[in-house]
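Here the complex is missing one protein chain, while the rest keep their positions.
What follows is subunit A.
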Amino acid sequence: MFYQDLKELSTNLSQLFTLENKQPVFSDFLVVTRNKTFECHRAILHARSAYFRGLLRSQMKETTEGKVEIRDISSEVMKNILTYIYTGSLEITRDNAIEILISSQKLLLDQRVLDNISQFVVR
């Protein structure tokens, strides 16, 4: 038999990346935007985005300091994108769609996400 419960997986992973109140668990890397800092996990970032993969294996300043400052993405959009990276779900609205599209292209997320956002934008 084959059992799969992606919803549960997604929920559990999202708990690693909680933004309000609670402390994130075992965080080992910070993603810093202009007005917000996100506490993240190298392993997950590495697994989910080609940008972060390159960054994390580069052994440049960011890997030694344990943080990256990304100035050209707003904290709202970064929150959305990181949520997607952790859970696989992405909330897109008319207001943030274009920005999310541009940012996720920069971070080289999966091509299918990009296609889906583009389609939404076109509608």
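The working rule: a contact is a pair of C-beta atoms (placed from the backbone, for glycine too) under 8 Å apart; a residue touches a chain by one contact, two chains touch by 3 or more; residues count from 1.
As a working rule, contacts and distances are computed from a predicted model.
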Complex member absent from the view - protein name from UniProt, among "Cullin-3a-related", "S-type anion channel SLAH3", "Large ribosomal subunit protein mL44" or "26S proteasome non-ATPase regulatory subunit 8 homolog A": "Cullin-3a-related"
Touch with the omitted chain, as defined above, among A:62, A:76 or A:110: A:62
In subunit A, positions touching the absent partner: 50-51, 53-55, 57-64, 68-70, 72, 98-99, 102, 106, 108, 118-119, 121-122
